[in-house]
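Missing here is one protein chain; the remaining ones are kept as they sit in the complex.
Read from first to last, the chains carry the letters A and B; within each, the first residue is number 1.
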Amino acid sequence: MTEIKTNGAPGASQTPSAEKSGEADADQLLYAGILAKGMYLGLGILLVTFVLYLTGIMQPSIPIEELPRLWTLSAHDYLETVNHEFLHQPHVVDGWRWVALLGAGDFVNFVGIAILAAVTIVCYLGILPSLLRKKDWIYFTIAAAEIVVLVLAAAGIGGGGH
Amino acid sequence: MVKHRFFSFMRIPAALCLFFIVSPLALVAAQEPSAAAEAGAVAWWVWPLVLLVLTFVMGILAALGGVGGGVLYVPIVSGFFPFHLDFVRGAGLLVALSGALAAGPGFLRMNLASLRLAMPVALIASTCAIFGAMVGLALPTNITQTALGATILGIVVLMITAKKSTFPDVPQSDKLSSILGIYGIYNEASLGQTIDWKIHRTLIGLFLFIFIGFAAGMFGLGAGWANVPVLNLTMGVPLKISVGTSKFLLSITDTSAAWIYMNKGAVIPMMVVPSIIGIMAGSFIGVRILRVAKPTFVRWIGIGMLRCAGAKAVTKVLGLPFLV
Partner (left out) sequence: MSIITIQRGTKSGGEELARCLAEQLGYPLIGREVLQEAAAQLGVPAEDVGEKMQERPGRFGRTPLITKLYVAAVRATLAENSLEGNLVYHGLAGGFLLRKLPGVLRIRLIAPLEYRIQALMRSHGMNDAAAEAYIKDVDDARARWVKNVYGQDNNDPSRYDMVLNLGSFSPAEACEVALTAARRPEFEMTPERLEEVREFHTTCQVRLALLEDLGTQTLDLDATVSGGLAVVTGEAPLFNTGEVSKRITEIAAAVPGVKEVRLAIEWFDPYP
């Protein structure tokens, strides 16, 4: 029925039956499923919160009309300036400190952004059990390492508070 | 099947539209020293609206011409808008990430992206992207801007000169890829066959992803321009799988860098959301309605815009007049 063409000498024939037909394997499909759901969730929430922000239904902590003055500053200066002029928090609002300001129309948008940024971590967590079951130790290690890298990045490894 | 001749009539209007959209921005940006003052003088909604329109056009260009939206965003927005480079890069990463999250599942499901190929590559690239992001945010802006400009000009050269190999000849998989079990089979529509692929030069490829990841993090660029040549030409991955895996890779690489930018406060929703909406809507229109044949001149428009943006970035820092 379907011809199999190779780009060179035949490779090791360890492919599961799904791959023999050119179809994606179970891990890949699982990853894709989680990725898709996470994307819809993150984008959906982001759009809703942005409408709440733009329409003023949720009042922002940084007045919208001040933004043109502020977005020309570097990130560091921006954080210092907005905290000094509007937020009056004990520390600049970096890292995960925005969680404390979720009642504000501007900061609530970070929920959707965080979901979009976090969905990959969930995908990797999703395929870990399967890799463990298959005793695919190399890829289990790679996946675990990736989770560590992403979690450290999310936790503020590069600076930024908590 | 009926072929549309739509695009042959659209060339001149499309080029004119792009000219009339881009040139006013170029004129505004050319008065660079007062851009900051100008930005403060306009209503708050003006620049996000212009951003929405411009990213919409970029999305169409990207869909038609195959020049990634993720690689167009940072150079063009940083060159012609008053936003600080930190926020432009943060938004650029999130724009590229959104596109990768939207397209990634499709590529994975159709087996046009390989998870086994992507995972080790992504581990290296995402780790280095973190360092790139940290360095990029720590360096003085003028140094980052210059490096960005030079990188963009390098990307332009790469886009013009890089060949593509639809089915690279890989006589034998190398030891590392055999140990990692990186190989696959996919359905090649154009031939009506399934293609069995394997890779070689794995170590070199993984090494190159150190630099790709670093650059992606530092500049907030989508890295498709580099991922595809490395996967395809260096490692011998068939072109279709290279393109799909590259797109999927962005969802991991850009995630790690995006977290750094978020944690550093370099994300402004008023920039991010219109950008994401603009590019995704533009791509949607571009692929569904306008895409017919593959008009190469659109690709040249995209490359031309990148060249201008790269030159703008370099001349801005060096205090030279904007040389188009």
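One rule holds in what follows: a residue touches a chain if its C-beta (ideal position, glycine included) is under 8 Å from a C-beta of that chain, and two chains touch if they have at least 3 such contacts.
Because the structure is predicted, anything quoted here is derived from the model rather than measured.
The omitted chain makes contact with just one of the residues B:Ala102, B:Leu137, B:Ile195 or B:Ile303: B:Ala102.
Within the complete assembly, residues 1-10, 59, 62-63, 66-69, 98-100, 102-103, 105-110, 112, 187, 189-190, 192, 224, 243-244, 247, 279-280, 283-284, 287-289, 291-292 of chain B touch the chain that is not shown.
Just so we're on the same page, only the chains that are shown with their structure count from here on.
Spacing of chain A relative to chain B, judged by their CA centroids, is 18 angstrom.
The touching residues of chain B, counted against chain A in their complex, run 35-36, 39-40, 42-44, 47, 82-84, 86-87, 90, 94, 97-98, 101-102, 104-106, 108-111, 114-116, 119-120, 122-123, 126-127, 130, 133-134, 137, 141, 167-173, 178-181, 183-188, 191, 193-198, 236, 238, 251-252, 255-273, 276-277. Residue ranges of chain A in contact with chain B, taken from their complex: 2-12, 14-15, 19-24, 27-29, 31-33, 35-36, 38-39, 42-43, 46-47, 50, 53, 64-69, 71-76, 78-79, 92-96, 106, 109-110, 113-114, 116-121, 127, 136, 138-139, 142-143, 145-146, 149-150, 152-154, 156-160.
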